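Heads up, the thing below is written out as structure tokens.
Removed: one protein chain of the complex. Kept in place: all other protein chains.
The chains carry the letters A and B, assigned in the order they are written, with residues numbered from 1 in each.
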Amino acid sequence: MAQTRRPSRRRIGPLTWARENLFSSWMNSVLTLTAIYLVYVSVPPLVDWALLSAVWKGDSREACLAPDAGACWPFIEARLDQIVYGFYTAVERWRVDIVYLVGAAGLAWLALPRLPFKRTVGIGMLIVYPLLAYVLLTGGMFGLALVESERWGGLLVTLVVSVTGIVASLPLGILLALGRRSRLPVIRMLCVVFIEVWRGVPLITVLFMASNMLPLFLPEGVTFDKLLRALIAVALFSAAYMAEVVRGGLQAIPRGQYEAAQALGLGYWRTMGLVILPQALKLVIPSIVSNFISLLKDTSLVSIIGFFDLLGIIQSANSDPAWATPNTAFTGYVFIAAIYWAMCFSMSRYSQNLERRLGAGARR
Amino acid sequence: MTLETDGHLKSHATEEVVIALEGVGKWFGDFQALKGVDLEVRKGERIVICGPSGSGKSTLIRCINRLEEHEEGRITVDGIELTGDVKRIDDIRREVGMVFQQFNLFPHLTIMENCTLAPLWVRRMPKKEAEANALKYLERVRIPEQAHKFPAQLSGGQQQRAAIARALCMNPRIMLFDEPTSALDPEMIKEVLDVMVELAAEGMTMLVVTHEMGFARTVADRMVFMDAGEIVEVADPETFFNAPRSDRTKLFLSQILQH
Partner (left out) sequence: MPRPRSRTAPWRDPKIRGLIAQAVVLTAVVLGVWWLGRNAAASLARQKIASGFEFLDHTAGFGIIQTLIDYTEQSSYGDALIVGLLNTVLVAVIGIVLATAMGFLLGVARLSRNWLIAKLAAAYVEIVRNVPLLLQIVFWYGGVLRALPGPRQSLTFADVAALNNRGLFVPRFTPEAEAMTILIAALIGVAAALGVADWAKRRQLRTGRLFPTGRVGLALVLGLPLLAAVATGFPFAVSIPELKGFNYQGGIQILPELMALTLALAIYTASYIGEIVRSGIEGVPRGQSEAAAALGLKHGLALRLVVLPQALRIIVPPLTSQYLNLTKNSSLAVAVGYPDLVAVFAGTVLNQTGQAIEVLAITMALYLALSLLTSALMNWYNRAYALKGG
């Protein structure tokens, strides 16, 4: 019996690793050095601007006017209320806080694994929460003061538009996708036309349509709340994209599944709801979340039609003469970009995580 | 009761006709898949349909539960004539169970959930009753311990047995089998055929499309040979295998019985 030798373990020290990964050829070495130079030229100045040379305390522009001053953080601090609440009446802001907290709690409950009652929480978030949010934010009932949607702004508007779009686009998208695959020609054609039109035009034209054209199509005297118009436009636009995503999932389900359900006597809606859609939706979760992320980013377009969402509010703040310095605009944009980035990045990380967990369950 | 038992299974056939096909015809575009098919199936009878691929055997049994629509002739199942009428189709599908070549289990549900889905939603059974029912049939096909697993976690043979249980959970009066063992690895064919033999022994009316001639010899009351959309020969197994009348039957048998 030959004696088997264990293969010698290769320990890679940092120098060896660097040689293999960074300097393996002269071309690679050149690239590495260029990359290091790029990083050196961009990252330290950014850190310096944002943290080291930044101004942290102050009441007005004088504080930020010092030469070599970096980011003007007192500006953000002064405007933080507006960024989070918009022009919402100060004394009523507790209502917005409740909406934020309940929303965050519900999302956390659904997102974290291994928590019970997810189905109840899910249904609650889809049906009860929007109503609760609507009542609390608008008021005018149950003894709450009325706060018109014109006063909403900043993060509040961004979240209201995104969440409404997300909640509305999934069921609408599913119906459109089913309609597009229908064997009834009228239904199929209507769905195809709807989907292709909304997907073929830029979102900004849709928003223009909602704000300029929609009032023309309503009977005299009937006006739609401006925010509601934007919400409808965003929801329909997003539903068209969602429909294509769901359709991709539906196409991937083998015919045998439909036949087995038919053979068992399940009708069309039961087949779709119990057998086909659960499988199809699971297949396209990454695309669905990707759509949600795009929706969140697209809400910034409402700033063009006069809403003070996150982007709109910082643009109005940037032009405030009380804070006019060379650094103000830059600081404002960077801060807002960081907020968007945090939200979108977490969603995309979560989606990758979800994909991994669900993929593990469907072990083949 | 297994396949090893020599000899033939006792016939449970009665006089009552449960499936009647009269002059059934079907086209796929210009291609005629079924030509003037006449067949009567009695309650408790076991019919094995065989023939070369493309002969229309799968199309035939799929017409019986309206997965395919016949265009000519009449099909009557359990006294109900099969037409485009939705209610009649639903009634028929409740009484006719089907087992597919590709199993077609629902991958996102456990075996138990696969078996209780239709009883819950179509027969409106209470959940406890449906689950007890499912467990009973899962024991019948000898995989009760797999009830809470997902289809992907079972072997091919176990999946097909689960599919049989799923169809049986609806308490059908007739069972259709469309090449149930063709997609299985050889070592798993026996376990599925054993289950089918037991089912036959209990008196279930069965229409089986298969290439498994050993099974056919043991179980079939009648053999039906189809070729090019027509029924060429119908006979009891003894006559069919030893003294087939038609030349086409003889040719087919010589090709598949070589090994």
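Miscellaneous remarks
One rule holds in what follows: contacts are C-beta pairs under 8 Å (C-beta built on N, C-alpha and C of every residue); 3 or more make two chains touch, one makes a residue touch a chain.
Just so you know, these numbers come straight off a predicted model, no measurement behind them.
Of A:P202, A:P254, A:G273 or A:G306, it is A:P202 that touches the chain left out of the display. Contact with the chain that does not appear here is found for just one residue of B:E22, B:E40 or B:E72, B:E72.
Note that of A:L156, A:L250, A:A263 or A:L311, the residue touching the chain absent from this view is A:L311. Touch with the hidden chain on the side of subunit B covers residues 25, 27, 32, 35, 69, 71-72, 83-88. Residues 21-22, 24, 28, 31-32, 35-36, 38-39, 183-187, 190, 196-197, 199-205, 208-209, 212-213, 215-220, 293, 296-301, 303-304, 311, 315, 318, 326, 329-330, 333, 336-337, 340-341, 344-345, 348 of subunit A touch the missing chain (whole complex, contact as defined above).
The criterion applied here is as follows: only the chains that are shown with their structure count from here on.
The distance from the centre of subunit A to the centre of subunit B, each centre being the mean of the chain's C-alpha atoms, comes to 51 Å.
Contact residues on subunit A toward subunit B in their complex (touch as defined above): 254, 256-257, 259-267, 270, 274-275, 278-279, 282, 361-364. On the side of subunit B, the complex with subunit A involves touching residues 65, 67, 90, 93-94, 96-98, 100, 102, 104-108, 117-118, 121-122, 150, 152-153, 166-167, 170.
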